[in-house]
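A selection of the complex's chains, in situ.
We just call them A and B in the order they show up, numbering each chain from 1.
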Amino acid sequence: MNQVIFDIITNEKIAKDVYKLVLYGDTSGITAPGQFVNIALDGFFLRRPLSVCDWDLSLLTLIYKTVGDGTKALSEMKRGSLDILTGLGNGFDTELCGANPLLIGGGAGVPPMYGLCKRLREMGAAPTVVIGFNGAEDVFYYEEFEKLGALTAVGTADGSFGIRGFVTDVIRALDLSYSGYCACGPEPMLKAVAEELPHIKGQLSFEERMACGFGVCMGCSCKTKYGSKRICKDGPVLKSDEVVW
Amino acid sequence: MADMSVTLCGLRLDNPVIPASGTFGYGAEFKDFYDINILGSFCFKGTTKEPRFGNPTPRIAECSGGMINSIGLQNPGIEAVVSEELPNIAAYFKKPVIANVGGYSVSEFVYCTEMLNASPQVGIIEVNISCPNIHRGGANFASDPKTAAEVTAAVRRVTKKPIFIKLSPNVTSITDVAKACEEAGADGLSLINTLLGMRIDIRKARPVIANKIGGFSGRAIFPVALRMVYDTAAAVRIPIMGIGGVATARDVIEMMMAGATAVQVGAENLRNPFVCREIIEELPKLMAELNIERLADIIGIAQ
């Protein structure tokens, strides 16, 4: 974990209630896709956890949905700096993904899939990407995934974009075989995915209300087959075979 | 050079700044953030007899100037603490630590305390009596001077280490509880634990916290904690650790002027992991500004 002051480069709306925040600063604390950062916001007691979408030596990209007062306040910051703890959590293990992994993102769970897809492409893997949204106005990053050279399929609950249905419907429609999968999204989606792909090794990224985000408060505990884990420190990524649904 | 040292029941601390139980784990994460040997001491997560997973999640809710937690004393149990955590701590923390002990019956407090007797690393045992007494219909040990004294006396009998009883603010008269603990043999008092609080998720029309109600702490509660330290310092002779909403060097000074000998920092560690270091760096400057040469001299001077 590093504490870094980042400068806001851009903070723009890219879909309904969804913003892309590009920051300039020291990203050396980030070691794996699927890790998250924790952002201090003026006037709010707790930091706000957001997954790393993409990063290079000095740029950090985050994508967030405005759901409450904190993310709304963040969406109004067009310049200035942010106090951020970086490199939190374990992240996805790219070594476990194999040659043709499936990456699944739902709504606000899509962002970490981008950084993961990029690393996997750099490693020479051929990931398939399935992302799901409520409707066409919610869709983001479809083209970005395609530009990485990944086969990308979109599902929307109302059918207004891509395939109608949930990500599991899209997975079924594609009907491909995979060396592993990684998923991030609402818990019912994660569960449906795990049930859909019972014989494939999966990595699932969970959310929980957090206080510290770095493993000391036990606010985010979760029971697994191998005992209690802290989503913020031992997660947010758990292996499909350890999850207790 | 400003003298920040204070002495708690014979234990000399380089400075009065101590991370509070439950907000510092066993120090392992923080030792990677800064050199935690600069701390006066630290108080580790509350320990019970058996390992506990704690309460269902969500366990955390945000408030204006603070937070609510409902961890439910998650911990690996006293045996693992003694056999694994304490040896781990020894590798990176060279000063005596404060062991926080919880319990749901008098015998559980006694058991945990006895288990700690053999550890020279443990400088002080802090007894968290803000737990429901399962033998008395779940009434909190800390809500009644009688049950508070009962735990104190029982723990007193089984250890020679200094014992600090940690009091709850959710009472009509904290000084009555404090005096009962003093009479029952407490060496010191830690106050305050969290206030009962809640938040409601207006979209779901139900409490944010799975257990509905939790413990409220952070900057917001500082004035409540300060008045309890002030009143208790006037009512007892034993030393007090002031806890509740401390976030700055200024807060430390206020707590000590009110009567605290040492000061614990809780929830602020979770939002700003460097806060204890910042306070320790800021204290000598503020002391100079206020013409304080020895920090120990200001204990209780606002009484």
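The working rule: a residue touches a chain if its C-beta (ideal position, glycine included) is under 8 Å from a C-beta of that chain, and two chains touch if they have at least 3 such contacts.
The model shown is predicted, which means the values in this text are computed figures rather than measured ones.
A single instance of every chain kind is placed in view; the whole complex contains them as A x2, B x2.
What we mean here is this: only the chains that are shown with their structure count from here on.
Interface residues of chain B, counted against chain A in their complex, comprise 22-25, 29-30, 32-33, 45, 53-54, 57-67, 69, 71, 74, 208, 218-219, 267, 269-274.
Those residues of chain A that touch chain B in the shared complex are 1, 3, 40, 44-47, 85, 208-212, 214-223, 228, 233.
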